[in-house]
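All protein chains but one are shown in place.
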Amino acid sequence: MSIRPVSGPHVTAVRSIDHIMRKVIIALLPSAGFGLLLFGWPALYLCVITVIAALLCEALCLKLKGVAALPVLRDGSAILTGLLVAMTLPPWAPWWIGAVGSAIAIVLGKQVYGGLGQNLFNPAMLARVALLISFPIEMTAWVDVKPLSTGPGPLESLAVTFSGSVLTDGVTGATTLGAVKTGFSQNRTLPGLLDDYSGFLAWIGWERGSLGETSSLLLLLGGIWLVRQGIIQWVIPLSLLGTLAGLSLLFHLIDSQHYLSPWVHLNSGAVMLVAFFIATDYVTSPNTPLGQLLFGIGCGVLIFVIRSWGSYPEGTGFAILLMNAATPLIDHYIRPRIYGRYRNGKPIDITPP
Amino acid sequence: MWALFENPRLRGGVHAEEYKGETSGKAIATDLPLPKKLYIPVQQHVGKPAEPVVKVGDPVLKGQLLAHSQGAISAPVHAPSSGTVIDVVDYPAPHPSALPIRTLVLETDGLDQWGETVIPLDPFQLDPEEICLRVGAAGVVGLGGAVFPSAVKLGLGRKNKIHTLLINAGECEPYLTCDDRLMQERAGEIVSGIRLMLRGMEAFDALVGIEDNKPEAYRAMLGACKPYSNIRVEQVPTRYPMGWDRQMLRYLTGREIPADGRATDIGVVIHNVATAHAVYRAVALGQPLISRVVTVAGGAVGAPQNVEVLIGTLISEVLAFCKTDKNRMARLLMGGPMMGDALPLAEVPVVKACNGILALAPEQIDQPDVKPCIRCSSCVSACPAGLLPLEMASRIRANQLEAAVDLGLKDCISCGSCSYVCPSNIPLVHYFKYASGELYKRQQMEHKSAQTRRLVEDRNQRLEKIRLEAEAEAQRVAEARAARARQAAAGGGAAEGSPQQRATAGESA
Partner (left out) sequence: MVIFSAILILTALGLFLGLSLGIAGKYLKVESDPLVERVEALMPGSQCGQCSFPGCRPAAEALVAGTASVTLCPPGGTALVEQLAKLLGVEVDLSQAQDAEPKVARVSEDTCTGCTRCFKVCPTDAIVGAPKQIHAVVADACIACEKCVNVCPTECLQMHPVEVTLRDWRWPKPMAA
């Protein structure tokens, strides 16, 4: 028996960081797997490289910090970050995009703040935005759907990923959001711009887009599973999606020629991934349900604003980073009410029985 | 949307694995062999320690007063069996520090002979004041773990207008089933105790809250309360810490106790169900609180069960009675696993506060490494008091205790829900306990500084006074001398013309 007094509780719940990370990764796998199926070997290579790069960067940082790397790497947070970075990349992006993305996410996004739990911004979104600003060409080259069976074979794909020269106009195009944004700038209006858009295919994910973002269906399923498992709360996803849907519906009803319908908004770009897997990131979202509600609404509003009036076709990354920056403020002002006190901290009045 | 707008009746809490099955179905064992020696600490309650009234060598009978209460908040202790007081020593307390506490050692004579007990003809005809007096004299304290002297609480209840007596039968801690068994087996006595308490406080209604994982106890209490329309029995959801009196009050009445107030402020007094039983024994049978029901369980215990134990019995003897494998005992707890304390040794007495003795096996206490906080806010949703455990702990880690206080450290009830759910195994409650203690220490230190300053000032004033007096004295002496000298000089001057006188002066000099 120990000399040093141990405080209770002497029983604990079985949930640990490792469990949580593993479950989030499992929830991401269907969508990531679908992305690999959709875009073939180059996507697989990119994905693997990104995850390995994330692990290497984490190990390097831990070594510099003088911490034993292996136990920390095993918690799965670096793998998750790498996977999330990979899922937001164009599927046929060259290998160094993935490597640089992981490095930004792990080193600048997480470790410089002091490691797990200390970062202000979501590492994956930070990497995405940094890459988008730094390498706009590579980050907006969207390949057509090339399923594993019809796309380039494993060897050809090595060339795609590692020399990056195979991308020709023939196989790339714009995402729905990109096409619409370009169309607006050419003074075209909506119904015509969406001629070859299929709401159903977008829902399934059979369209151009980032590696793991296309399938709303699978992401939604993964997200709902996470909610059911108690890993994430429903507040942020619902408020984010609800706000985005509400705003887009409002503007679509007012001017359907210039504003996309809620269905298009919800099923294109990174919205589903962000709503369930990025915005719900524990570290960078508020602590209280009310704070989370505000956070989700803020994200939804910003996504809609950037998509509709900004110069980028997709605004999820910026929206998340902006709301991440607001999180400490939200947490400062929105606190749970303490038992026996009013929200302002004063003890409640004694009311006669 | 309920999570957002905070169900006012039930907030926070956790669903902890219960482990109650192995003891809740077994009858309370009353055949624990009478120990050879009983160790009775003089302080088993909140407040001032009791003062022994017996000397070493005195023979005592069962139920005889050993130490009387001192001051307004205190409780006496009584002899749990007949025998001889053989020592008054400092003996390790059942406390995580195992520091010594003044303890009466009683050698039993095996007769277990009762002293004189005053049994009233009809306890329900007693004066309310008389009931309070008897409860106080019997050394009844809150048996839920708080060990606050019950008579004081009843007295408070009589002074304030009380409309409801809330009987807390939550027993939300895992493993513990002593209240459960008590209600199953002695519901009638408990109800009599409740009626006596009501009379003692001159209150009318009572409300019994029982967690819904104790259907048997609920039925037993329902049956026993049937004749009394003023005693209501209610089931409450099983959710730790339902047994936190304020949580139960909020659930049953929808009202909260002000942070700076007491339950009496809103017209409620809350007592534990086992306390009601002790009150019955004290008032109706004239028996002081000398035994209690204790749950003995845990992986190392061969025969887990509830045992009626005399106060002062060594925990090691109770463990032996329940066939505990000492080699498998990795941690010994007094109380439940959530709020109970780990005891460094088993040779400490059972006290009034002890509702459980848990001998946990090695596989039950695996303590994984502490990982960094990932701000998952599980602790925020688990906190029944509405605090931000993660923020408080990070402040305390950086020694910013004041900041932790601003976040509500003083409203923490140390229930352990936050530590229980933390996926990083951060010892949150330990941080809060440490911080509270540290703050108390600092307060003491400031106190001492102020006192030192006062003492120094007093001393300086005194020294100054002495110095002034000495100066005045010196001046007086000097003046006197000067005066004398002047006088002498004047006398000399006057006598200048008289050589005879000068000669005598010279002689005398």
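Letters A and B name the chains as they come in the text, with residue numbers starting at 1 for each one.
In the analysis below, a contact is a pair of C-beta atoms (placed from the backbone, for glycine too) under 8 Å apart; a residue touches a chain by one contact, two chains touch by 3 or more.
None of the values given here were measured: they were computed from a predicted structure.
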Within the entire complex, the undisplayed chain is in contact with A, B
Checked against the full complex, the residue among B:Thr30, B:Thr117, B:Gln451 or B:Gln475 that touches the missing chain is B:Gln451
Out of B:His15, B:Lys159, B:Lys323 or B:Arg459, which is the one that touches the chain we can't see? B:Arg459
Residues belonging to subunit B that touch the chain removed from view: 93, 95, 97, 99-101, 370-372, 397-399, 402, 424, 426-427, 430-431, 433-434, 437-438, 440-446, 448-449, 451-453, 455-459
Touching residues (missing chain, whole complex) on subunit A: 4-5, 7
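Operating definition for what follows: only the chains that are shown with their structure count from here on.
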Between subunit A and subunit B, what is the gap in Å from one C-alpha centre to the other? 51
Subunit A-facing residues of subunit B, complex: 3-4, 6, 11, 14, 16-17, 96-97, 161, 163, 174, 246, 250, 256-261, 265-268, 330-333, 337-342, 344-345, 358, 360, 364-365, 368-369, 371-378, 380-381, 383-388, 390-391, 407-408, 411, 416, 419-425, 427, 429-430, 433
Contact residues on subunit A for subunit B in the complex? 1-3, 5-13, 15-17, 19-20, 71, 75, 77, 115-118, 233, 235, 282-283, 287-290, 293, 331, 335-341, 345, 347-353
